[in-house]
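The other protein chains are all here in position, but one chain of the complex has been omitted.
Going in written order, the chains are labelled A, B and C, and every chain counts its residues from 1.
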Amino acid sequence: MEYNASELMIINAARLLRDGDVVFVGVGQPNLACNLARRTHAPNLLMIYEAGVIGARPARLPLSIGDPTLVSGASLVCSMYDVFTLYLQRGNVDVGFLGGAQIDRYGNINATVIGPYDHPKVRLPGSGGSQEIAAWANRCYIMTPHQKRRFPEKVDFVTSAGFLNGNGERQAAGLRGGGPQAVVTNLGILEPDDSGEMILTALHPGCTLEQAQENTGWPLKAASQLRLTEPPTTEELRILRDELDPDRIYLK
Amino acid sequence: MEYNASELMIINAARLLRDGDVVFVGVGQPNLACNLARRTHAPNLLMIYEAGVIGARPARLPLSIGDPTLVSGASLVCSMYDVFTLYLQRGNVDVGFLGGAQIDRYGNINATVIGPYDHPKVRLPGSGGSQEIAAWANRCYIMTPHQKRRFPEKVDFVTSAGFLNGNGERQAAGLRGGGPQAVVTNLGILEPDDSGEMILTALHPGCTLEQAQENTGWPLKAASQLRLTEPPTTEELRILRDELDPDRIYLK
Amino acid sequence: MSKVCSLKEAVASYVKDGDTLYAAGFTHLIPFAAGHEIIRQGRKNLTLARATPDLIYDQMVAAGCARKVIFSYMGNPGVGSLRIVRSELEAGRLEWEEYSHFGMITRLSAGASGLPFLPMKQTGAADLEKANPNIRRVTDPYSGEEVVVVPALNPDVAIVHVQRADRSGNAHIWGILGEQKEAAFAARHVILTAEELVDEEVIRSDPNRSMIPGFIVDAVCEVPFASHPSYTQGYYDRDNAFYLSWDQISESPEAVRAWLDEWVYGVQDRAEYWQKLGAETHERLRVTPNLSSPVNYGAY
Partner (left out) sequence: MSKVCSLKEAVASYVKDGDTLYAAGFTHLIPFAAGHEIIRQGRKNLTLARATPDLIYDQMVAAGCARKVIFSYMGNPGVGSLRIVRSELEAGRLEWEEYSHFGMITRLSAGASGLPFLPMKQTGAADLEKANPNIRRVTDPYSGEEVVVVPALNPDVAIVHVQRADRSGNAHIWGILGEQKEAAFAARHVILTAEELVDEEVIRSDPNRSMIPGFIVDAVCEVPFASHPSYTQGYYDRDNAFYLSWDQISESPEAVRAWLDEWVYGVQDRAEYWQKLGAETHERLRVTPNLSSPVNYGAY
């Protein structure tokens, strides 16, 4: 069955979620990945939205982080300060999803500026919740197209911490979360090695190590045992296309 | 008309309240004073209870600080942390009522221990909310029987700050509230002079300066213009006895 | 995921000798049923933390469960002295650690927030700061002035009584909120007692009313009348007569012993206790209904 890059990334991200995980969800692709996981192998996934919604059961595809469909029928709604203190900082979040314009060799993310901070060439949206999600969620996942400009050796600005300069620097900073555990791209999956460097650990069907290396801004290492991901199943694609995003808003 | 010491103190305390005041109320006599003021000269008095109740309209006499009658029909109920931060610490409280076993020359209050802290002769209840009320309410009032043991030169333990050692020490400590503005006793009213020393500024009908001095643990000064308080009116006594505390729970 | 079990099972599983316990509720929703179950199961050496120890800790101290109390106001609310805790403390038989209400609630808030401490403005009343080395100072890096700080309190167990919860532990609370939410988030384990278990659709019909999310709760126990002689807003009134009579009972160790024998050790659970209170008390504490105006969440 045919599928596009978005579908491939969303399905592979969904598979990383475990049943019972408490997930800090953003709208868009992470929301689709979580809802897909909940309808397949992780029925007890608990979704927390940055806007302060716990246990949401959106009846339609949410189009913004504060969509009213997240509230109606949820288990609990609290203030933003509560979400960041009682849930995230307290260590009640298992999984966070992150995104950004640049992700570097050690999983640090830039969502702030391209160029110098005071005179930005491109001004990006900024941290939002991601600085704290990256620090305090037990595991973080990133979905991004595999392009050289998105994977520089070093980000222009560290909006949220990956493994910093590697070699235990993150642990030394005393952050409770485990950092980025996987970057899912359209070519494969990157995971941190022992030093915190992001290395290729899996390829999607039909993709090659050379492709991944050509599209990465640092000399990309591959795991000794390079996995091949299972192709998206008919069922996964059906749920995604027919149930979750029938208007193809995030699946384009 | 006859009246007892409790009635006298409550009525005189009520008269100190101004229309529109936001009052941090305790149960018992302060609650009666506030409700009396609200029914007479201060219809717009706003009552805040430590338990987190704003704009209470108790249908019966509350018997504890968390009486359910405070909640039903109130304007707003919030957590205890909110009451102490958003209301008290933020400076949204005009008047606080305080009580304690000892009040000293500079209006400091002891509600913690008689004797040494580690081996108390008498263990009192402790601060509760009063440490912060005394510091941050704009004006504080105290109602207490006039007895020598209750008015020592210096309290055994400063549970809540009056003017500390006087002479600007309170102001130097940077506390936002103005400190104790009046101590209403069964003999008269004490108010701080410029140095923060509590001096007698008013006598109730039939009471004398000598009586007050005999029942005070420091050489009690009198204001140059010693006022005489108006005796309780029939209307004040009627409201107190018939409407507010018909079972004479706090009027004994 | 259902977390429903009996209160007996919940206490057996989550309350251990030597634990720090926070039985939450400011006057309202005090979890007496759980306190009595802990007494029946004979727990020892507990550190009992509560802003107001109230009768629940007086009874637990009398029954020999406690090694230490952490508190901010030790009285029988609206009545007077808390005789047992007070006399144990005066006699040097019970350790204590003391704060103002704000200090106590701030400790819990820091614990609930995952912070090591939280600041408070100075109050000028420094004697407690001298007596309690846990109360410290930090310099405000903006003004150079000092603020007072207290460390996070993270109890081993919090017991929180609520009006209604679903089987997963998502709980609606209304009336005086005290420190229910902070206690639940601060603690390592949470035992929830509820006046009633309701269908999750009732909870989900009003998510802004939820204070505690089920996923931080360990055990959910349906225990009607669990907070007597305290009260549950909308369900029954505070039994002020009992608060007054405890003032008498607690004057004599024999009377306390007899009371514990009859009302705690002598009953199996809260249902039996409530039956034993009798129809007259039930009638006296009954509350006339007074419903909130509903709000419209909209179907989106």
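Couple of notes before you dig in:
Criterion: contacts are C-beta pairs under 8 Å (C-beta built on N, C-alpha and C of every residue); 3 or more make two chains touch, one makes a residue touch a chain.
On a predicted model such as this, the values are computed, not experimentally measured, just so you know.
Taking the complete complex into account, the chain left out of view touches A, B, C.
Only one residue in the set A:Ser75, A:Asn92, A:Thr144 or A:Thr159 touches the chain that does not appear here, and it is A:Thr159. For the chain left out of this panel, the touching residue among A:Ile11, A:Ala135, A:Cys207 or A:Leu220 is A:Ala135.
In the complete complex, the hidden chain is touched by one of C:Ala12, C:Leu115, C:Ala131 or C:Ala255, namely C:Leu115. Considering the full assembly, A:Val53 is the residue among A:Ala14, A:Leu32 or A:Val53 that touches the omitted chain. Those residues of chain C that touch the chain absent from the view are 114-121, 136-143, 145, 147, 149, 151, 163, 172, 174-175, 177, 202, 205-206, 208-209, 233-235, 237, 287-300. Chain A meets the missing chain through residues 27-28, 50-53, 63-68, 70-72, 77-81, 84, 88-89, 108, 112, 117-123, 125-132, 134-136, 157-161, 164, 170, 173-176. Within the entire complex, the positions of chain B that touch the omitted partner chain are 22, 44, 46, 53-55, 57, 59-60, 67-69, 71-77, 85-86, 89-92, 136.
Heads up, the rule we're going with is that only the chains that are shown with their structure count from here on.
Top contact pair of chains, counted by C-beta pairs, is B-C.
One simple way to say how far apart two chains are is to compare their mean CA positions; for chain B and chain C this gives 28 Å. Centre-to-centre separation between chain A and chain C, using Cα means, comes to 40 Å. Chain A and chain B have CA centres that are 57 Å apart. With touch defined as above, chain B holds no residue shared between interfaces to two or more other chains.
For chain C, the set of residues touching two or more other chains reads 181.
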